[in-house]
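I have a structure here, written as structure tokens, and I will follow up with some questions on it.
Here is subunit A:
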Amino acid sequence: MSVLEGKELRIVGFLCNWCSYGGADTAGVGRFTQPTDLRIVRVPCSGRINPLFVMKALIGGADGVLVSGCHPRDCHYAEGNYYARRRLEVLKGLLPVLGIDPRRFEYTWVSASEGQRWQHVVSSFTAQIHALGPAARFTEAPEPARLGA
Partner candidate 1 sequence: MSSINVGYFPGCSGLGTSMEYERSTRAVCRELGIGLREIPDWNCCGSTPAHSTDSALSAALASRVFAQGENAGIGDVITPCPSCLKNLRVALEHMEDPLFSARVEALTERPLKMQHSIRSVLQVMVEDVGTERIRGRVRRSLKGLKVVPYYGCLMTRPEKVMRFDDPENPVALDRLLEALGAEVLPFPLKTDCCGGSFSIPSRKVTPRLAGRILDMAGEVGADLVVVACPLCQMNLDLRQGQIRAGGIDRVLPVPYFTQLMARAFALPEADAAFNKLVEDIEPAFACMQRRAADIEAEERKAAAAEAEKARLAAERAAKAAEKAKDAGPDGAGAKSAGAKKTKGKADAGGGDV
Partner candidate 2 sequence: MKIGVFICHCGSNIAGTVDCAAVAERASTYPDVVYATDIMYACAEPGQDAIIAAIKKHGLTGVVVASCTPRMHEPTFRKAVERAGVNRYMFEMANIREHVSWIGKDIEANTNKAAELVRMAAAKLRLDRELKPKSFPVTKRLLVIGGGVAGIQAALDAADAGLEVVMVEKQPTIGGKMAKLDKTFPTVDCSSCILGPRMVDVAQHPNITLYAYAELEEVSGYVGNFDVKIRKKATYVDWDKCTGCGLCTEKCPSKKSYDRFNEGVGPTTAIIIPFPQAIPKKASIEREYCRQFNKGKCGVCAKVCPTGAVNYEMQDETVEVKVGGIVAATGYDLVDWKVYSEYGGGRYPDVVTSLQYERMLSASGPTGGHVKRPSDGTEPVNVVFVQCVGSRDPSIGRPYCSGFCCMYTAKQAILTKDHIPGSQSYVFYMDIRSPGKGYDEFTRRVQEEYGARYVRGRVSMIYPKGGKLMVRGADTLMGTQVEVEADLVVLAVGAEASANSSALAEKLRISYDGYGFFMEGHPKLKPVETNTAGVFLAGSCQGLKDIPSSVAQGSAAAAKALGLLSRDMLDSDPQIASVSVNRCVGCRKCIEVCPFKAIQEVDMRGQPKAEVIETVCQGCGLCNATCPQGAIQLSHFTDNQILAEVEALCRF
């Protein structure tokens, strides 16, 4: 699907149901204005997020991916975010070597009560992605355009 040309970039969010999705709700209830680029995929827990979902989005054409879960110690499932933290932190090491700007992916923790923090996270991440501009798409063709002249 196309983004709003010239207005929006494609930003995908993976949010845990209990904390961050609730935080985004709280931000909405508080009418905290946010950029419109982000599309949220709701998952039960940040531990459910396979780092490959992030990669699928980035390789598939997302300009930015944001993951947000419960703060450490606050996981609804006790431990999911601890695993997520390690996996996502490790994943950051893969992006530059693939030629993807590592700033296109961030993860953070937002609780259900932190509407303002959510607004801040979304706004600053969206600004960050706009500053980077649209991501170069990986070609889907079998043979890429030849390097050089």
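Per the selection procedure, all candidates are chains of the complex that A comes from, given by their letters.
Basically, contacts are C-beta pairs under 8 Å (C-beta built on N, C-alpha and C of every residue); 3 or more make two chains touch, one makes a residue touch a chain; residues count from 1.
Just so we're clear, the structure is a prediction, and the values are computed from it rather than from any experiment.
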Check 1 or 2 against subunit A and report the one that touches it in the complex.
2
Using the touch rule from the top, collect the residues of subunit A that touch candidate 2 in their complex.
1-2, 4, 7-8, 10, 12, 17-18, 21-22, 24-25, 27-29, 31-36, 39-45, 47-50, 53, 56-57, 60-62, 70, 73-80, 83, 87, 113, 119, 137
